[in-house]
Every structure is written in structure tokens, then in C-alpha cells.
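This report concerns only the one structure given below.
One chain of protein is taken out of this complex; the other chains stay put.
After this line comes chain A, so read on.
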Amino acid sequence: MGARVCVSCWGRCAVRRRARHSRRLLDVAPMDPPRPFRLPGPAAGLAPPARLRGLPGRAQRLAHPEAPLSAMLCELGLGERPCPPLEAGDWPMGVAEALAQPSLAVEDEVGVAALPTRGRILWRGRGDVLPVPPGRDAAVLSRGKPSITTTPALHLLGSRPSRPPTSTPVTPQPASKPAPGTKPVAKGTAVSVGLNSVKIHCQNEAVYQYHVTFSPEVECRSMRFAMLKEHREVTGDVTAFDGSILFLPILLPQTVRVKTQRRSDGEEVAITIQMTKVLEPSSDLCIPFYNVVFRRVMRILDLKLVGRNFFEPAQATIVQHYRLQIWPGYSVNIRRKDGGLFLLVNSIHKVVRSDSVLNFMHSIYKQDPSSFQDECTKQLVGSVVITRYNNRTYRIDDIDWNKTPRDSFTLASGEEVTFVDYYSKTYGITIKELDQPLLIHRPREKQTPDGRRQLDMVLLLPELTFMTGIPEMRKNSRMLKDVTREMLQSPSQHYASLTNLLRRIKDSADASGELMRWGLRLDPNIHWTQGRVLPMERINLRYSSFIPNEELSWNKELTQEAPISAISVNYWVLVYPKRLQDMARELAATMERSCGSVGMHVGRPAMLELKDDRIETYAKTIRGVLGSEDKVQLLLCIISGNRDDLYAAIKKLCSVQSPVPSQVINAQTLMGPVGKIRSVVQKVLLQINCKLGGELWGVDIPLKQLMVIGMDVYHGHSKGLRSVIGFVASMNPVLTKWYSRVVFQMPHQEIADSLRLCLADALQHFYEMNHCLPKKVVVYRDGVSDSQLDTVLKYEIPQMQKCFETFENYQPRMAVLVVQKQVSTNFYALVAEQFVAPPPGTVIDHTVTSSEWQDFFLLAHRSRQGCSVPTRYVCVLNTAQLSAEHLQRLTFKLCHLYWNWPGTVRVPAPCKYAHKLAFLAGQVLHHEPGAQLRDRLFFL
């Protein structure tokens, strides 16, 4: 989902630039805040060049709210930690009763859905045959082939040769999905949650599917369309036809045979229309053409299609100062969920430059003529442009400096024409600048429906194209702030724009009529359903434990009390350039002073002063000290300003060549008032503690002999760069020790190939630490789109299972959850007539969940601004006997454990760690970090 909708140009730029930004802050920065608000505006659907699958909230670093210090010390749990170890199944929440009582409210929701058979089979089917995905088989079943209940599962298992189905421990599922809506409501406060989904009521009884044959055969698809169209009096005006399959909202009396005349030669062609299926109106087969119908509705409302989404340029907000326009718009999608058909609608924005690309190039030229071409390439390649003359968006892949509009190209007719003549003749546009270079777009390899090859290359004129997204983001953070402010929507504004769209559809007879042709009626309001807020988690420090405040933030406690374990830093080196000597001394002193408050002991460093701040000087000095001293625990470098190359050089030395934990501090963050510096130093100290293997805080983990694994993939943006998998596994019962691995793999290969190796290594290490192997393994896999779920199931999971065989007699139970940051889903809560963000810990596991997979939505973090975007978890495998509720609670617990932020984050900590690791290795190191560092969070 994320990959698909994700990133408008704006988002794309944002992702890339912010990614860079984040790296600069990486070391010094304060703890990562949870994603504070959503950045609307995903659109064009083009993959960002530097897309990091697991990138945290896209807006994450736009604002850096200081961690709120408002946490009140709870009266609870000073003193000993109440942490009774419990086995799975006896989670301290009385699951049994909960399972027994279905929620009435929820049941009502589903009564409407009129899908009695579907969802029920899903979960239950899974219960019967364990290591099989809930999805596919269930979908087949519901289409009326009950005889194959178990066979596909066995077949699937059979395809894993090393693990014959007979050896699978077939155990009953304690928490099977009984039926949509009758799922257990477990402990936790019920909360009414609004979603950015609109229920679609199907008025028609059925949709009828027909097979259309032409005799003699008609090859040309458009000809078939035309021939069938001539028989509207038979089929009616409302049709959906793809060339051979025809959907109608009406039942034809019997097989229809009509005759038509082929225009070309007058030959008679017989058309036979034969019914093949009666479909529920909410059938998956109908969804594609329902979406086509809905696009028509949007067009009737005069919304403009740009990329995949619809915008209203006439309602633009114009940011004159930056020559930008912000277009409001919507992303719309009809999907089938557990609770029936829904329109998923999101209010989004698109940022477009009101200048042509040519003008933009001029302004680059004015700034510095000498680096003009390089700078243009840097700023333009990868951005998405829209054209003046048609309704298309193109990603710029290159710039052809040798071509001009006076060059020619070949039309489809074979005619040669210059760009100048072409635009003049076709669009009446006179090209003003005849010496401009041309922009190159290379379409992805894709076959058109007719089987024709697409063009290899599209050349565009800078004068006729406009950039979308935010330019020069790197330099001008004020622009970013201004633009973001314009786009920011509070939950109530977001809600208002959704209801506005619904009202417009309702008020337009044409628009609602268009839907009604297929018997579709939109609910007048967004969908409200019952969610539940998971119980608060207790945060455990060394001597105390407490329930955090409602904001779920514990910065105050963290900086006042001792962490679970602290590493004494006695042998460490501080490297700084001569002109920052005062700052370096001050830093060392402040660290010594402040370390007590965070429970650490930091000794005097060996001060290494550099004569200048060139990279070579740093590198030589660091190499020297690390080569001669093997006792060094930590290397701390002060660098002036944001210097990516210097940062990379230091990190490469300290992570790959002579592995030692390292911390780089940008001198700018150490300037300012004393109070600010103290808090920066405190954060740095905490981070150093993590990097050296210390533990900051934990939560109660009742599951015994558990290993939690987080995985994420980083894709390099330039071609040929290898993808990097970050793999992080827990090593102790309280999940505060992590073991990490990095694997490089071939370009754009999403799915982890070398998993087996990583897992075997992690298990080995676990054994060494615990003298036993974990009995349960829970994997959180980030960066997988819906379409790739099957691949995870068929490819990654077998790899991991194969790995278990390398250990004697070892068959751990396993759960695999795919983590999807659902950029297009929103949760609202209504408090005192006001739309607000629901509390962190809000879960929804029915109605809007997938009808194919076991999934749930969890909002773990508190969003400070904007709307609340939950994370979706898809459980693709569960042999661990973990009920849905257990998985939810475990997930929520893990969202508390990211040590760079004293609060909850959007995704489980192991995912976030894996993400950071993959990013560092892929973007900076380009090599696997040293083996000595694998048992600590050196990448934080």
C-alpha cells in the first residue's frame, strides 16, 4: 500500500531529502519523535529514487518537538518490579472470558455487510491447517468450492521439500477468527473510532458475469468493444467489458446470439453472450470496474486526475513567495474489507511549482553558472513533472543536453517532425526558447493491454513542464515549514474535507447516478466503528517502574533515574578540530557532570585535537588511534556543520575497518543556551549507553523463551546499488539485548534471500547467551506491500523454517507479522464534539480488516499535529498459538522499546532498529559492519 500510494512527488522529495536530513542528525539528534503528523499529498504513485521501505513516518523529522517533559511520576511501582512470568496463554488479562463474549456493537456492524460465508472460513480455515496463510485458500473457499478445504494447504506445504506436512505440529488455535464482527473483544477500553472509509451499500442483488465470443474470431480489442457496443439494446447501457468477459447489472434471459457486420470487409460476425457466474455485488471481481466507475464520478465533480489521485487546481493555495501552488485533492479507492465494500478516501495535497522547469533551470543558472548542469541533474532527475498540454505525469530520468526543440522525432505515422512544429501544430503552442535541453523520461517496461510495446523514451520540453513536489528542500527548510503548514490538516479539517466530497457526490445527480447504475450507494458519513485501547504498559527502569502519562512519553523519568544497565565509559577518545577546542573541552566536562543523572559513569576522554577539519586529517588520526589502542570503548567526533562525506568517512572507519562504537556530533547542536546543551548532552549520553550495549528501559514481557525479530530493507536509489536488509533479533527474555546482521542483495530485490544465514547466526548467539533456543519466534517484517505478502509466505518463511532444521530436533513456534505503515488510513475519535486523535494503543481488528488475511490496525504513537495514521499488521503465519489479542499486545509493548525516543513509536522497536541499521549500511557504509558490533545497537 505504502509503495503504491505513497509518494507523490512531494512525498518523494520529502522522503529522500528528509532521509538525508535524518542522517545528519542521526547521532546528535535528540531522540526521534514519533511521527508528529501526516504529510498529505501522496499521489503520482512513482517509486521514490531513494525509497527506504521502512522509513518511519514521512513527516517524522519535519518538526522536532522537544520531548514533552510533562510526564508525571506515577505513584505506581517505585521499588520492586511486579513482573510475574507467565506462559503464553496466561497473559494477565483473562483472555478466556474475553473470547467468550462477542461484542454486540461490532456484530451489528457486520449484519449490514451481508457476507455470511466469507470471513468465517478464513480464520477457522487457518486454525485447522496451521502453517497455511489464511488468505488465499479462504478466498477460494468462499467462491463455493468447499471440497478443497485442506488440499491447497497440504499442497503448499508439500512444496517445501524439507518440511513434510506430516511433521507439522497441528495444534488447535486458541484464537481463531470466528466470523467477522464476532471477534472477541478483549480487555481494553472500548472507544468509538472514525475511519476515513465510507461504507458502500450494494442495492443490486447481483452482478452477472458473461462470456462473450466472436465468431469468426475478432483479434482487435477495440473492434470487439465497438461491435458489442452496437448491441446496447440487448446488454443495456451499463456494461463493463474487457474484450471477453462482460459484467452486467442485469440478468439476460438466456444465452444471447447477435450478429454484426465487420466494417472492414462486410463479413458477418456472430456474437454469443453466455452467462458464466452470478456474483455478489461486492465480489472481488467487481472491484476493478467499480473503481473505474468511481473515477468517472470524480471527473463528473470536475476533479482533475493527476497521477492516480484527484485534485482541484481551481482551489489552489498559492504560496507566492516560493512560486508554489498547493492543490487540495483526494485519493479514492474502492476495496472489499471484512465489513463489506468500502470507499477508502483520503484528503491529500499536491505541491506544484507555478514556474516551468525551464524557469527553474534559469534560476539555477543564475545562482551558479559553473555547476549549472550538475545542479540541474541533481535537482531535477527523479522529480515528477506535469505537462501543460496533456494530463500526464512523468518522472524525469535524465536530461539530454545535446538535444533542442529543433531536433526531430518520429510520429506514430512514421513522419519526422521537429518538437517546435509538433507543439505548434498539435497544441498551438509556440516554443519560446529554441536552445533548451530536453528532459528524458524512460517508461518502465510494461506491456499495454493490446500487447504493444511502449515507447522506450519520452522527451519533454522544460518550457512545457512543471515540477511537482518541493524543490531545494535541502537548503530552505523555511519553505518546507511554510508549505507543510499550509498542508497540515487537523482531524476535524480532514474530516470536513471528506464529508465535503461525500456531500458533493450526493448533491450531484450525475455523480450519484453514475454509482447507482451499478446499484452502489455511498453512506452519507464516514464509517464509525468500535475500537479498543490496549492497556497501558509499565515502563521498567533499574530501580523503579511506572505507568507513563497519557501522552505516553517518559523523557523526564529517563533523565532522572538509572537505566536498566549502564556501561562505564572509561576508555574513550574525543576527536575535534583545533578551532572547536573550547567546545570539546566544554562537552567533555558537561558529559562528566551530567552522566550521573542518567545513571552512567563517564571518565575523562583522551582528547585528540586536529589541526584542521579535512576528511583526511580526521581519517588519519582515527586510524592511528584505533590501530594502536585496542581498549577504546568509544570514539566521539565533533564536526562542524552538516558534512555528509566526513560523517560517512568516520562511520566507515569505526563500523567497518576498525569496529568500535562511535558518535558524531554536529557542532551546531552544541551551540545555544546552557539548558539546551545539557539536554542535548543527556540525549547523547543515553545514545552512547545504547551503542555500548547498555539497556535503557524495558516493559513486562510475559512470554518465555521468546525471540523477536525485526527486518527491513533499504533500496538504494541509483541503479546497480544493492539492497540492504537489516535484521535485528532479541537476545534476552526482557527484549533489551539485540543482535543484528546486515545482508546486501541484488538491486531491487525486495525479499530477503540470506535470511537463513542471519537467523541461524541469531539463534546460535541466543543459545550462547541463554543456553537454550527460543521456543517462540515472532518476526516483524517491514517494507512489504500487499502484493508481496504471498512472496513472504512462500519464500521467506520457508527459508526461516529451513534454518530451524540446522539445529537438532528444533521446531520452534513462529508468528510472522508484516508491518505496513498505512499512509492512507486515518483514525478519528470524537471527544466533546471535537475530532481528535484517538489515544495511543487504539486497535481495530474487524470491519475494515482484510477479508483475505488476519490483520489489525494499531495506533501506537501520539500524533502531535495532524491526523492519526495507524500501522497495519498482517499476520501471515502463526504457529505460535498466539491469539490476535496476544499479538496486538506484544506489538504494542514492542512499540515502547525504541530507545531513541522516550515514548511509543509507530512501529515495533525491532523494525525501527532494523530500519536504522539497513539505512546506515546502505546509505553510508556500503559494507557489512564489523562482527564485533553485532551484539549492540551501534547504529542508533
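By our rule, contacts are C-beta pairs under 8 Å (C-beta built on N, C-alpha and C of every residue); 3 or more make two chains touch, one makes a residue touch a chain; residues count from 1.
Criterion: contacts and distances are computed from a predicted model.
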Problem - UniProt protein name of the chain not shown, from "Dynein, cytoplasmic 1, intermediate chain 2b", "Small RNA 2'-O-methyltransferase", "Myotubularin-related protein 9" or "Palmitoyltransferase" - result: "Small RNA 2'-O-methyltransferase"
Exercise for the section: Check the options A:Q325, A:Q633, A:T736 or A:Q923 and report the residue that touches the missing chain. Expected result: A:Q325
Completion exercise
Contacting the left-out chain: of A:H211, A:K277, A:H362 or A:K802, that is A:H362
Practice task
Would you mind spotting which of A:I245, A:I429, A:A562 or A:V625 touches the chain that isn't drawn?
Solution key: A:I429
Fill in the blank from the handout: The one of A:I386, A:L460 or A:V684 in touch with the missing chain is A:I386
Fill in the blank from the handout: Interface residues of chain A toward the undisplayed chain are 226, 237, 263-266, 299, 302, 304, 306, 311, 313-314, 316, 318, 320-321, 323, 325, 327, 352-354, 356, 359, 362, 365-366, 369, 386-391, 413, 426-429, 466, 475-476, 478-479
